[in-house]
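A single structure is presented below for examination.
A protein chain is absent from this complex, but the other protein chains hold their places.
So that you can tell them apart, the chains are marked A and B in the order they are listed, and the count of residues begins at 1 in each.
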Amino acid sequence: MQVSDTAPVASAGVALGEPGGNLMVAITATLKRDLTLMLRRRGEMLNPLVFFALVITLFPIGISPDPELLALIAPGLLWVAALLAALLSLDSLFRSDYDDGSLEQLMLAPQPLAALSLAKVAVHWLLTGLPLALMAPVLGIMLALPAGSYLILALSLALGTASLSLIGAIGAALTVGLAKGGVLLSLLVLPLYIPVLIFGTGAVQAAVFGDGVTAHLAILGALLAGALIFAPWAIAASLRISING
Amino acid sequence: MMAFDSFADFLAMGGHAPYVWSSWGITFLLLIVAVLHARFERRQLLTTLRRRVRREQARHQPVASQAPLNTAQGGGNHDPQA
């Protein structure tokens, strides 16, 4: 199925006769294919969300059910738990494509690998980062997060997890060829997540205290823009290393 | 001009002796360990290489059939006959 996906892509591009169209067609094809494959494995898709909810459940039990205390630490807890949930799903980002050889097909495609891997990361964010962001307000209620900060929580998570997916994909691409890449992946990726965590929690805390949140969101957006520019090249280079090595 | 009146004063560091001396101690310990490790690594490597050259000379084998060393200590992949 994966092989047959790339063939019509190439011919469609030739038929259109313009290289730009060729690339767009290839990206759309990759997007569609990845979405289809991910939606077929709904259980795997739900795992990060269940993990997120479970970790959030552990904190009141481990710390205290006192709403005032929980409200104080809720922004940080929600962000850290969402970050770990996003991390958990990273290992499978390239794993199955690596195992069945379709990653090699992607590399052989005439289109730049950076653009195609960006499409793959976009699907990953759409199916993990975005659901996590949408689910966070519900868990915020459970942690007694003050009203009025829910929208900012979801927004900061949606922006932040996109950066997390991009940065994490570099680590996932570097470790996909390794048998025991899982723990190594967290060691590589978590230090790079820290700026996103700082500004993500900062945004929610600012919303709780009623301060301006635009600065935080703007910085999250800047981080995302930077990641969008640099990460695809690093992901492509890392995939080449993992496959040729 | 010395900042201390006596050697005992110098050692006491105005009551901050444990902090000052433990920081300086761990720093110099690590620097010395780094140098010793580099020397040990070099000697070990030269011994292994020498042994290999001698072994090959004794056997009159062509050079090209040798694989490069690939372990950190260089000692792990000896020929069993050596």
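Basically, a contact is a pair of C-beta atoms (placed from the backbone, for glycine too) under 8 Å apart; a residue touches a chain by one contact, two chains touch by 3 or more.
Here, contacts and distances are computed from a predicted model.
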item: Choices "Heme exporter protein C", "Sulfate ABC transporter permease subunit CysW", "Glycolate oxidase" or "ATP-binding cassette domain-containing protein" - which one is the UniProt name of the chain not shown; value: "Heme exporter protein C"
item: Chains on display which the left-out chain touches in the complete complex; value: A, B
item: Among A:30, A:92 or A:238, residue touching the chain not depicted; value: A:238
item: Of A:27, A:56, A:82 or A:170, the residue in touch with the unshown chain; value: A:170
item: Hidden partner interface residues of chain B, rising order; value: 1-4, 10, 13-16, 19-20, 22-24, 26-27, 30-31, 34-35, 38, 41-42, 45-46, 49-50, 52-53, 63-64, 66-70, 74
item: Contact footprint on chain A, counting only the chain that is left out; value: 170, 174-175, 177-178, 180-181, 184, 187-188, 190-192, 194-195, 198-199, 202, 223, 226, 230, 234, 237-238, 241-242, 244-245
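Here is the rule we use: only the chains that are shown with their structure count from here on.
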item: Whole-Å gap separating chain A and chain B, where each centre is the average of the chain's CA atoms; value: 44
